[in-house]
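Shown here: the complex without one of its protein chains, the others still in place.
Letters are used for the chains, namely A and B, taken in the order the chains are written, and counting of residues starts over at 1 for each.
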Amino acid sequence: MADTLRIEGAVTPEGPHGRKPRRALSRRNIMIYGVLLLAAFYYILPLYVMVVTSLKGMPEIRLGNIFSPPVEITFEPWVKAWSEACTGLNCDGLSRGFWNSVLITVPSVLISIAVASINGYALANWRFKGSDVFFTILIVGAFIPYQVMLYPMVIILRELGIYGTLAGLIVVHTVFGMPILTLLFRNYFTSLPEELFKAARVDGAGFWGIYLHIMLPMAVPIMVVAMILQVTGIWNDFLFGVVFTRPDYYPMTVQLNNIVNSVQGVKEYNVNMAATILTGAVPLAVYFFSGRYFVRGIAAGAVKG
Amino acid sequence: MTSSVSIKNLSLDFGAVSVLKTLNLDIEDGEFLVLLGSSGCGKSTLLNCIAGLLEPTAGQIFIKGRNVTWEEPKDRGIGMVFQSYALYPQMTVEKNLSFGLKIAGMDRSEIERRVARAAGILQIEPLLKRKPAELSGGQRQRVAIGRALVRDVDVFLFDEPLSNLDAKLRAELRVELKRLHQSLKNTMIYVTHDQIEALTLADRIAIMKNGVIQQLDAPDVIYNAPRNLFVAGFIGSPSMNFLKGTLVADPGGIAFETNGARFSLAGYRTPATLDAGRPVLLGLRPEHIRVNEEGGAVSHEAIVDIEEPMGADNLLWLKHAGHTLSVRVNGARRFSPGTAVRLSFDMAMASLFDAASEERL
Partner (left out) sequence: MTNTAPEGRRTGLTRNLAAKIATLPMIATALVVFLGGTIWTVVYSFTNSKLLPKLNFVGLAQYRRLWSTERWLVSVDNLMIYGICMLILSLVIGFVLAALMDQKIRFENVFRTIYLYPFALSFIVTGLVWQWILNPEFGVQKVVRSLGFTDFIFDPLYDQQIVIFGILIAAVWQGTGLIMCIMLAGLRGIDEDIWKAARVDGIPTWKTYVFIIIPMMRPVFITALVLIGSAIVKVYDLVVAQTGGGPGIASEVPAKYVYQVMFTAQNLGQGFAASTMMLIPVIILVIPWAYLEFSGKRRHG
């Protein structure tokens, strides 16, 4: 008791006791920002190379170096990548793949989110005997390499008569997106106060009434996260696109790979890079515009793998 | 009086854990019943069973004489108010109030009439167009009560409705709740862990522990004649003083003795026979011990250890015969530590418990 008093007495009359204000260029800061900038350089380099290569003409690429900015900017590679590049099968560019990807992504995102949000809601608020078992299978299933389930899925789709169609691919995306999305929605709905659910039941709302009137309006933030996750995930998919669709329906990623890695003809690196940027543009746009939501999405349910 | 809510042999197990143990409870029409206990005692579980939000493992629940054990919450004729208010955040106050009525398919004019009436009673008319996020805690809880009110039900259930409010607001709303009950005369079942709320609001209090009702009585009975050691210790702040000792024969009849200090039990009324030699606990409330005053059956020496002035009252902690006693005196009377004082005891207000069974004698 006496000790504490003495120390308090000794300390109070003096001035502020915080650290000395740090100089901006201390050794510590140089170290920290040096490493961060070096890393930033490694991460940003490929994007830079993609962009400058796509704006150069082929002669300049052959003579110059891939890091130098274009001497003469040309958009011709972009036009060519979009509408003329050849995949070996046809020569109508990436545009076909782009529209295929749109046709695949939009319904897949909507349906998978609708299904998963209902799952998550049921798991959070209406648990029944066995519901946790199904959920655990689902989560463990998220880690099973797709290769293990590819052929059974082919058989299932064939039995349903939708193998090789857009509908089939939508089912595949809904099925394989289900674990992470269900987890996301389940955790979100679990975090909402249980009393809201109870109040709605006392008010007489049932399973669907509570889902539509109470839960969905409150789930907007998590919906945005799920949308981002699914739009980028489905847009970037390659394996399912190859396995479950016919060449007419190949998504953009598959077509891009076919264009760039096609063995026929002269390699046009500028066109290839333009095509690569075009394919990455949609998820990149989603990423840059969604910012914090994207980070939240991957941090919240980082099980995509 | 008819019984409004009646619970028969109700049990609820979560796996191996038994939360409610063959509980029986009859609540009269228009009664304000408080379920009181610390967290985990089963009081909220019981309320949720009455509401139909939890399914009991065994037993039956009757509301207005109708067996509602397996009915949906909405069909039970109950309204419920929650601790976190549980207002639907995306709806205005008006929509919050009318949501249940719309689901029930009630016609618009009737909904409007009921919302207007509830808003009038609770004086929340100016808030009807606002969203819950724009309301203060007290206003939110008023809306939550309104949501139960519009349902025009017989039984109101309250699940710790004031616990999220600050002390001042809590005291205000407590008075309002009492006024509401006096004017509506509905049956109200109210869960709380706050003994002040229980003592001030209740017609009867049911004190619960480990899924069992320990005592069901009017507040003054619970306070003055606790049925067992748990109830005695739970109610009252500071807690009742407990002295461990034995019953001994005394010229004035039977007496209680601990560490050589003797308390005559001549003034203690009990239907039980008190035999000398029985190990017992004597319970004395802090306000039933007098310091340096004349009168009282027993008189003892004690030393003031610590003094806690609380304004209106002054709480003394005294050393007495190997025990520490808390004593409440008038705030104007001050004692410095170390002072020797004389104590006298109001033995008519004391409680005596069997040391083994902890039941009141």
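We take it that contacts are C-beta pairs under 8 Å (C-beta built on N, C-alpha and C of every residue); 3 or more make two chains touch, one makes a residue touch a chain.
Remember, predicted model here, so these are calculated numbers, not experimental data.
Q: In the whole complex, not just what's shown, which of A:I139, A:A167, A:L192 or A:M223 touches the removed chain?
A: A:I139
Q: If the hidden chain were put back, which of A:I162, A:V175, A:L192 or A:L216 would touch it?
A: If we include the chain that is not displayed, A:V175 is the one touching it.
Q: Across the whole complex, list the residues on chain A that are touched by the chain not included here.
A: 32-33, 35-36, 39-40, 42-47, 49-50, 53, 61-62, 65-67, 115, 118-119, 122-123, 126-128, 131-132, 134-153, 155-156, 174-175, 178, 182, 206-208, 232, 235-239, 242-243, 253-254, 256-257, 260-261, 269, 272-273, 276, 279-280, 283-284, 286-288, 291, 294-295, 298-299, 302-303, 305
Note that in this section only the chains that are shown with their structure count from here on.
Q: Could you give the separation in Å between the centres of chain A and chain B, each centre being the mean of its C-alpha atoms?
A: Roughly 54 Å, centre to centre.
Q: Using the touch definition up top, name the residues of chain A that touch chain B in the complex.
A: Listed in rising order, the residues of chain A that touch chain B are 193, 195-196, 198-205, 209, 213-214, 217-218.
Q: Please give the residue numbers of chain B that touch chain A in the complex, ascending.
A: 48, 51-53, 72-74, 78-80, 82-90, 99-100, 103-104, 147, 159
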